[in-house]
Structure formats: structure tokens, C-alpha cells
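Up next, chain A:
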Amino acid sequence: MQEAAVSMRHISKSFGKKVIANKNVDLDIYHGEILSLLGENGSGKTTLMNMLSGVYFPDEGEILVNGEPVSITCPKDAFDLGIGMVHQHFKLIDVFTALENILLGLPKENDTKSGRAAVEEICRKYGFELDLDKKIYDMSVSEKETLEIVKTLYRGTEILILDEPTAVLTPQETDKLFAILKNMREDGKAVVIITHKLNEVMEISDRVTVLRKGENAGTVLTSQTNEQQLTEMMVGEKIVLDINRDFVEDKALRLEVKHMTVLNPDKKKVVDDISFDLYSGEVLGIAGISGSGQKELLEGIMGLQKCEEGSSVIYYSTAHGTHELVGLDTKQIIGYGLHLAFVPEDRLGMGLVGNMGITDNVLLKRYRKGSGPFLHKTLPRQTAEKIRNELEVVTPDLEYPVRRLSGGNVQKILVGREINNKPTVLMTAYAVRGLDINTSYTIYNILNEQKKKGVAVIYVGEDLDVLLALSDRIMVICEGRMTGMLDGRTATKEQLGYLMTKTGGAD
Partner candidate 1 sequence: MEKKTTHKAPLFHIRKKDDTTLIQAILIRAVFVVLALLVSALFIFFVTKLDPVSVYTSMFKGAFGTARRTWITIRDTCLLLMISVALSPAFRMRFWNCGAEGQVLIGGLTTAALMIYFGSKIPTALLLLIMLAVSAAAGGIWALLPAVFKAKYDTNETLFTLMMNYLAIQLVEFFVDIWDKKQSHSVGIINMAGHGGWFPEVLGQQYTINIILVVIITVAVYVYMKYSKHGYEGAVVGESVATARYAGINVPSVIRRNVLLSGAIAGIAGFVEVAGISHTISKQTAGGRGFTAIIVCWLAKFNPFIMAIISLFLVFLDKGAAQIASDFGLNEFASDIITGILLFFILSAEFFINYSISRSEPVKEEH
Partner candidate 2 sequence: MKKLFTSLTAMLMAVSLVGCSSNKPADNTPATAAATAEATAEAAASGEKIGIILVGDENEGYTYAHMLGIKNAAAKLGIAESDIIWKYSIGEDQKCYDAAVDLVENGATLVISNSYGHQSYMMQAAQEYPEVTFVADTGDNAWTTGLDNFKNAFTSVYESRYVSGVVAGLKIAELNEKGELKEENFNEEGNVKVGYVGAFPYAEVVSGYTAFYLGIKSVVENVTMYVEYTNSWFDLTAEATVGDDLMSQGCVIIGQHADSTGAPSQLQKNMEDNKYGFTAYSVGYNVSMLDVAPDVALTSASNVWEVFYEYAFNCWLNGENMKTDWTGGYNEGAVEITDLGSAVAEGTEERVNEVIAQIKSGELHVFDASTFTIGGETPTSIMGDIDADFTDDTECLIDGYFHESEFRSAPYFAARIDGIVEETE
């Protein structure tokens, strides 16, 4: 067998005493192959690769490049060894052009002219489409991703690491990226993609290394495995990947959204004339590329975004009567006792207060209750105790800052609080993003239970398979406009993918 391009031996890394990111990991990367590094969030994939790219230094173990032991103490060391990494958060300067970003920080001899020629050669060789004179702020995420890869290649990368490269791409853009990666493989480069999406692993990689809780859970050839096996390697136990979708006969109109339009601070329409109805006992899935107006749509309903004139959101409730929500602010919506529950995308940045414990977070939407200038905490404390027990939240105590808990526990607290108030409408945005598989299924089950109780549920999601398995109806939006409303039981992924990129709205 050929010599490994990179070998990691007995690598361990911990942060503090409690957080062990990697423990005794062995990993080999070969030239001319694509390796998937698979694992749930928090399994230590990114940390492991950050030790190759010079962001972190291992506590224990050694790294060999082409058989030679090396020490990588900073990103420059990594570059010198031909290791380049594209991080999830792009490191680009907004006001510079693509070419300027590529040449930034390099020695003088890389002048614009010879640099441009070299970059164009790279693009031609691997099939990148990149406008070198475009400013970063004019670029889409996919263009930025491309630029980041070109940037590392220009610096002589032989071993390319991509951290969750497809998280922000459409199915079509993903295909394009994969084609390029295959070109690079043909060219003899070593490619590592960090991911937690099983279908991508199956599609692109030659080998898969699975990390579980910081340890290497095994390496297999892609051709000799399947999704079920990989899942079990990731989770460490057999699990059933089925979402029970019941049909609720008894439906009542709960929300009537008409001609909703929301502008962003630049006066651009981010939600553009969207109308739909929402019924009790259904899960309405909302599909779309991230940033297509999902956030603004939900926030518009909650009174957190200003809706333009002509927008209307009518809330129907047997208990609280009928209300026009447009024109009300969040305080009024809460104050009227309207049971709109909202699980926002940014859990710690919007839904919860990171430095507060569960009790104080339960208090968040009801702190005004009770007379006098002081807080009344008795009831919230009971509720907090209930959420902790029922949803099996792992926390030292109810006052322990929630930001220190794992993502799954954080989401359980947030969802727990929102459903505790017996909502009429429950809106969720990316409710399982970053969660481990078990917690994800807990959340799906909660949503389904709520649906069966007659709650009208909105599920904004990014994993199309889940959307198709969970939703009764799926609304697709693209660039703020609704491009289709499909039946969740008959729709296909291809239909969704097509509608998600169909600019210009519905036919």
C-alpha cells in the first residue's frame, strides 16, 4: 500500500478537564482519495482537523506527513506542509475582490498579474467557476466556498480539508462541488470532507472514518458499507430511523397569512408577498435554501419583524378569539395571552439567555406575571423541574447556565418551555440543527405529539429527507417568495430541489 500523505497517531486533545475532544485517535489520509470524516456534532471531527491545520496543538500523539514526524504549531506550518483547510466560517475580507483575498498576506512576488494567471490556471484545471474581480460582499455562499478552496490550492495545498462544505449549498451546487473534488482526486490530491450527512458520504467518498465521542469508531471502505451501518457506528447502538407520521382528521384554521412582505434593513424584500393557511393537527414543513426568508417569515408572524402594508396574519383560536397579528408587537402578543410558541433558529442568541439557568429561562416569556415590582419564581421553578424530568435534560442544577449544556439539552429546554404553555401554534426553525441523532428523533416525536394534540406546527428544516418524512404539507420558498405548496406524502426530493432554486416565485 502507498505511504499515507498524513498519518495521525494516538492523537488526544482536551479542553479543560471535562471536555475531551479527541482521545487516542489514529487516522490515515492518502493521496488520490476522498476521505469522509463522519460523526455527530461534538464528536471531535473539526478539532481533529484543526490540529492538522495548525489551529490547535495536540496534547498527545504525533503527526506524520509523508512519513516524517512534524510539528504543526500554526496555520503557516500547515501551509508549508501542503495542508489547507476550508473552515465552516469563511475567512474572507468583504471589501476585497476574490483575487485580492487569494493574494492577501503572500510575499510580494505574487503580484496581481502573475497571480491572476496562476489562479486562472487552477480554475481551468479543476473546473472552478470564479469571477476574480468580484467583491466578496457581492458573492453567494457557494462562490465564497469556491474561492476558499481556490485560495488554499493557490498556496500549494496537497491535502485539502473541507469542514461541512455542503451545509449551505443547494443540491445542485453540491453536485458541482463534488465534481470538482473528484477532479482533484484524479490529480492525486488528498481530500478530507468533514460531514454528518450520510448520503453525501455514500456519494463522494472512497473511505469513511467515523468518530464517536472523540474516538475513532472505525474506518470502512465506502463500497463495503451502507447508511444503516454508518449510523450505528456514529451512535454506537442500533436505532430506528423512522418518523411516525399520523394523520389527524379533525383540522381547524389557526393562522391565515396573507400577502406578507418583510423588508431587510437595505429595503430589499426578504419575504415577498407570501400567503398560506395553517391548520391544527398538521405539520407544515417549510423548505428552502438557508436565508431565503424563513427566519423573517416566522419573526414577522411573532411581531419581531415589521411587516409591510398589505400584510395580514389572522390568528384563530377557540380559547382566545380571532386576532390580527400584524401591527402587534411581541409584548402585546404575549400580553394578550395568545399561545404562539416559537423555537427560533438561534437558540442561545434569541430563544434563551445563555448565562441563566433553566428556571430563569422559563421565566423569559412570563416574567411580567404576578403583582408588584419583583419576580415570582415559584411556578417557573416547578415548570423547570418538570421540563428537566420529562425531557431528560442533563444539568447539574436548575440554576446552571444553559450555555454550558450540550446543544441537545439546550434545545430540549427551549422546546420544553415553548410547549409547556399549551400552544395553539408552534413554530420551529431548524429545530434539530447540530443535534445528535437521538435528540433529533426526540424532537421529531415531540412535534408529532403536539400535532396529535391539535397544535398547528410549522417546521422549517434543511434536511429534505426529514421534511418529506415529517410534514403533512411542504411549502417551498426561494428568495423570499413562495414557489410551491406540496403534499408531504407524495412530494419528491427532486421536486423540492427544483422549487428551492426556482427564482421568480410560483407559476
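Some notes on this structure:
Here is the rule we go by: a residue touches a chain if its C-beta (ideal position, glycine included) is under 8 Å from a C-beta of that chain, and two chains touch if they have at least 3 such contacts; residues count from 1.
How were these picked? Simply put, all candidates are chains of the complex that A comes from, given by their letters.
Since we're looking at a predicted model, the values are computed, not measured.
Per the touch definition at the top, the candidate among 1 or 2 touching chain A in this complex is 1. Chain contact summary for the complex, chain A toward candidate 1: residues 10, 14-18, 57, 59-62, 64, 68-71, 73, 302, 304, 329-335, 342, 344, 346, 348-356, 360, 363-365, 367-368, 373-375, 404.
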